[in-house]
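Yeah, one chain of the complex is gone here, protein chain that is, but the others are all in their spots.
For chain A:
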Amino acid sequence: MRLPCPLCGDRDRREFYYQGHAVALDRPARDAGDGAWDDYLHNRDNIAGEVRDLWHHEAGCGAWIEVTRNTVTHVVSGARLVRGTAK
């Protein structure tokens, strides 16, 4: 498996650390309430199809990237740096 790091180009999956769904970019306010924090921290859909998830190019440039890929076909359709894309 290969991922397209926006800074380094196509790199082997083993250079990346997998974090989870890109919902982690949308951090609620401190006082947003338990529901918002539960959704942010714990509640995840088990998606068959296109997902956005977060990877860290830890054996590369150190960038956190958001990758769009399909969990059924394994097609990776895009990646972008998280810097500047979060709320």
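One rule holds in what follows: a contact is a pair of C-beta atoms (placed from the backbone, for glycine too) under 8 Å apart; a residue touches a chain by one contact, two chains touch by 3 or more; residues count from 1.
As a working rule, contacts and distances are computed from a predicted model.
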Chain not displayed: protein name in its UniProt record ("Sarcosine oxidase subunit alpha family protein", "Cobalt ECF transporter T component CbiQ", "Nitrite/sulfite reductase" or "(2Fe-2S)-binding protein"): "Sarcosine oxidase subunit alpha family protein"
Among A:Cys8, A:Val51 or A:Val76, residue touching the chain not depicted: A:Val76
Contact set of chain A toward the excluded chain (per top definition): 1-2, 10, 12-13, 17, 19, 24-25, 27-28, 30-32, 34, 37, 40-42, 54, 56, 58, 62-64, 74-76, 81-84, 86
